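Of the protein chains in this complex, all but one are displayed in their positions.
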Amino acid sequence: MSIATLFEIVLAAVVLGLAIWTITVSETYSAAVGFVAYGLLVALIWVRLDAVDVAMTEAAIGGGLGGIVLLGAAARLRESEAMTAERPGRVVRLCAAALSASIAMVLAVAVLILPDPAPTLAPTVISNAGATGLANPVTNVLMAFRAMDTMLEKVVLMLAIVGVWSLASDQAWGGRPGPRHEADPNGVLAFLARLTPPAGIVIGIYLLWTGADHPGGAFQGGAVLASMWLLVIMAGLADTPPVSSRSLRLILVAGPGVFLVVGLGGLCFGPAFLAYPVAFAKPLILGIEVAMTLTIAATLALLLAGAPERSATR
Amino acid sequence: MTEFLTGAVGLILAILALGLVSILRGPGDADRMMAAQLIGTAGIAVLLLLGAVTGVPTAVDVALILALLATFASIAFVKKGLSRLDTDGPG
Amino acid sequence: MPPPAPTLTTTTGSVLLVLSIVVPVAGVLLAFALGDRYCRLVVFTVMPFGIAIAAAILMLLPLSEGHLVYLLGAWPPPLGVALRADGLSAVMLATVAIVICAVAIFAATDFRPTEAKTRAPFAFWILLLAIWGALNTIFVGGDLFTLYVALELLTFAAVPLVSLDGRAETLRSALRYLLFALLGSVLYLSGTALLYGLHGTLDILLLSHRVSVEPGALIAAALMTTGLLAKTALFPLHLWLPPAHAGAPAAASAILSGLVVKGSFFILLRLWFDVMPALPGFAVPQLLAALGAGAIVFESVVALRQERLKLLIAYSTLAQIGYLFLMFPLAFGASGRLESGQALAGGLLQAISHATAKAAMFMAVGSIYGGLGHDRITGLRGVARALPLSVLAFALGGIALMGLQPSGASLAKELLLQKAMSTGQWWWAIVLQAGGIFTAAYVVLVLAHALAPADEPIALISPASRSRDLAALALALCSLSLGLMPWEHYLPLPHGGALKLFDLDALSKFLLPAMGGATLAILLSPWPHPLACSAVWKNLMRVLGPFRRTCLGFGGLVERGDDALRQWPAASISLVVVTLLLAASMFAANS
Amino acid sequence: MSIARDIMTIVGVSAGVFFFLAGTIGLLRFPDTLTRLHALTKADNLGLGLVVLGLLPQAGSVRDGLKLISIWMFALLAGATVSQLIARTARQRGPFT
């Protein structure tokens, strides 16, 4: 057994151990902490699998922001834990364990007996990269070859916002999401919230820019920007915008909107919907990505902030 | 060289796991809040070494994200912990 | 050696497929950006375009040999994503356009944005458009992952509709719906992962040429099928549907019950009839239909025991979802494959009839609820006089589902029965008939209560709205006349086998289930019957009394069993069991 | 030249691993939250710094090197402030929670 394999086994064991701990621990708050740790560590597996784009996404969105939204909810719901429903009985648990194990086994078998050599689209993707002028194959797939999925997924994000907002009470509609954060303006948190965002914004833009040719892109950049915005909000230096704000709405639809317009441009002036003329492919895609980054940053941050709770004037 | 670095990665990972066990066991929230800190240092070290081992230079960019998000997570931990102290009821 | 890949090119006029997705999506974006006040306006602007596109696709399809293909970004699969439409997609597109428009007209007054109330209208209109876009994507999507994204889009649009009024009860059902649907989509996604690992593409057409009987494909099929079953709410994976559909506002219920469950069902059809028709073997179709039969029996009995009208209809939706699955064994041909023939046509027709009729019925019940302030069956006396149009819409929708010619349901039932006889699977013929009788039972039950004269005229909370009733009525009439449409251009129907209309035979085919249904309604509904005071009833009860008590006991037992199955652990365990069963039976069939 | 670089890497990374180990032993052995926090943040940040130092000779370009250093600086900054916040939380709760 090589030392690399040993490392992989350790990594897999740590991640799995965290997963099991997250599921079995009695306190929800601890489970959420465990999940954040799990999400950040899974990124290591993705790096090991040579999928750096996914590693960034998983660290930023899956573990990072996803974990934090769970954590916030766990903190808010902590008091309710005592009165929650009873756990299912031992028979049900055993039954569930056996069945889950068999599903896991079936999946493991299915993965292990996949054919060799494995089918792949990597050569096709790379040989067609010239059509977009971008060197990052993942960005090419996301923005050109499977652009439809990406566009629809932006609409999914927007619908999630609509869904979350629709949970507001009628009085709070149009108001600001989430609780108002108060913090000592001279405290450590405010200090950090003044110091980190400049660096974070540079990193976010860097990720977007480098995404053209290296791992990175709109999702990862947007997630970093979102976390910076939330940091400022949590430190009490800024407030969440009211959801009725027109400019906010425009930012939230900018990404899919620009995508759609460029796609229709391809339909009118080019060969097909979502086709980019070779000469303008790179600027067009970057333009879409810039709009998308803004939209993603705003969307992710607002999804974390939750439903409108306070009227806009306060 | 590669073997040495891989070994170091494995070692730090094992240390990280050990640290996580101790942190997650508790007893208080403050202990659990350290988890993101631990990952923010040891996890980044693993990533940087991994980048050097596998020749994936962009692993450094992942480390960058990890550093930012781990900080953010820590702050969220603390903030949520504090907010529960300040207010008695939920929300 | 796999057969050569089919050539893939964009066909003329197929840009309509793009538009069918882009127009609603653009509407969503526009409505969101313009804000609360203009949402409704945007919807009514988009509507005519949507209908025109669906109609154009319907007209274009026969001219282009029944297939439209559009390569997005001009990238051919497997690299790119293709949109494809066949007859099935075209008729579904048209159905959705019609139902959405009827619902929009129905909801126009309920969800009028006013100064005091903008939240619910804002969400409703955007989500309505989103559902339209998602369904259209599902019908024309040619790639399993695009279908996944569309399915998620559908779920994300449907869940907030459930909890639009913000009551704790509806929030709870929305959350349950969301969690179970997510479980389903993860299973579906794991199946697509395996398929990609096996064949390096997720394009439906390419996969259909590459998929062969191999363990990985069988496992993928089992996982994906179960995921879709969970989203379609096939018994016993139905825990989320009754509270979600019964708690939503009437317009939303119509959409959820009529259209949303058909989305995942349609993907299931794509999966089994297009991607892997050779995989299931004999056992899987039988298993699916057995679950369907379970749904028909269990949920119909439970439906007849409901006191609230909306819940009754929600449960009967479950029974009718089960009915849709009866086509699988009937489509299983002698060649050992699922054949896109008469059975598929029958199943799809049933889905369309159900979509239109159920939406109409939910809308009618919504009007009744709005008028009376409640929807208890026992309090329906005299409502036929107070709200004649609503009751008429309900009755017509119900009669269409019961299978009075020329309704779509009657044609569908005829097709499926013929197929059951020709393939010698008489047991499914029995289930088909039972399904018809159960449908008749609940329609008759409701009508008996609604048509009973009231002791005193009932006071309506709010006056009946003409436009709302007309929308429901139009949809019901649409369902009732579906049998007259020229289906042979779109669905694989046997030529020359068109049904004779309005003969004596057809009438008896309608009346017999109706009588059976009336009997069942008397035997299984525990609520005081409107005729309970009359002498006839007393005489009847003298004969039937002990028998009815037994039946009621049985019904109570079934309801308790159903209640147990609808608990979360039980339902999720059944989900895993169904997955394993499907996989095992496929392995058994193909080993 | 390359041997010198490798030696520097080996020394740096080994020292880094040592400090990580020390920090974790502190985590396991120290009795209360504040001392554990102290062990974690100080030792681990030092360990990370040493690892970065060790990796610097392996960096392909000046830009990569600068990136490495900036990551460490960032981790230091974050660690210093965040640990103070955590400590404050721990103290507010009282020593026993």
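Note that the chains take the letters A, B, C and D in the order they are written out, and that residue 1 is the start of every chain.
What we mean here is this: contacts are C-beta pairs under 8 Å (C-beta built on N, C-alpha and C of every residue); 3 or more make two chains touch, one makes a residue touch a chain.
Throughout what follows, contacts and distances are computed from a predicted model.
Here one chain is missing from view; checked against "Sarcosine oxidase subunit alpha", "NADH-ubiquinone oxidoreductase subunit 4L", "ABC transporter permease" or "Peptide/nickel transport system ATP-binding protein", UniProt names that protein "NADH-ubiquinone oxidoreductase subunit 4L". Among A:37, A:260 or A:300, only A:300 touches the chain left out of the display.
What subunit C contributes to its contact with the hidden chain is residues 145, 148-149, 152, 156, 159-160, 163, 166-169, 171-176, 178-179, 182-183, 186, 189-190, 192-194, 196-197, 200, 239, 242-243, 246-247, 306-308, 311, 526-529, 532, 548-549, 552, 556, 563, 566-569, 572-573, 576.
Along subunit A, the points of touch with the absent chain fall at residues 1, 4-5, 8-9, 12, 15-16, 19-20, 22-23, 28, 31-32, 35, 38-39, 42, 45-46, 48-51, 53-54, 57-58, 61-62, 65-66, 69-70, 72-74, 76-77, 80-81, 83-88, 92-93, 96-97, 99-101, 103-105, 107-108, 111-112, 114, 118-123, 125-127, 137-138, 140-142, 145-146, 149-150, 153, 156-157, 159-160, 163-164, 167, 219, 300, 303-304, 306-307.
Just so we're on the same page, only the chains that are shown with their structure count from here on.
By number of C-beta pairs in contact, B-D leads when A-D and B-D are compared. Subunit B has its Cα centroid 18 Å from the Cα centroid of subunit A.
Chain contacts: subunit A has residues 189, 192, 196, 199 touching two or more partner chains. Shared contact sites, meaning residues of subunit C that touch two or more other chains, are absent.
Interface residues of subunit A facing subunit C in the complex, by the touch rule stated above, are 88, 92, 95-96, 99-100, 102-103, 106-107, 109-111, 113-115, 118-121, 124-125, 128, 144-149, 151-153, 155-156, 158-160, 162-163, 165-170, 173-174, 244, 246, 249-250, 252-253, 256-257, 260, 263-264, 266-267, 271-276.
Taken together, the subunit A residues at the contact with subunit B in this complex read 3-4, 6-7, 10-11, 13-14, 17-18, 21, 25, 29-30, 33-34, 36-37, 40-41, 43-44, 47-48, 50, 52, 55-56, 59-60, 63-65, 67-68, 71-72, 74-80, 179, 181, 189, 192, 196, 199-200, 203, 207, 210, 214-216, 220, 223-224, 227-228, 230-231, 234.
Across the interface of their complex, subunit A is touched by residues 3, 6-7, 9-10, 13-14, 16-17, 20, 24, 26, 29, 32-33, 35-36, 39, 43, 46-47, 50-51, 53-54, 56, 58-59, 61-62, 64-66, 68-73, 75-81, 83-84, 89-91 of subunit B.
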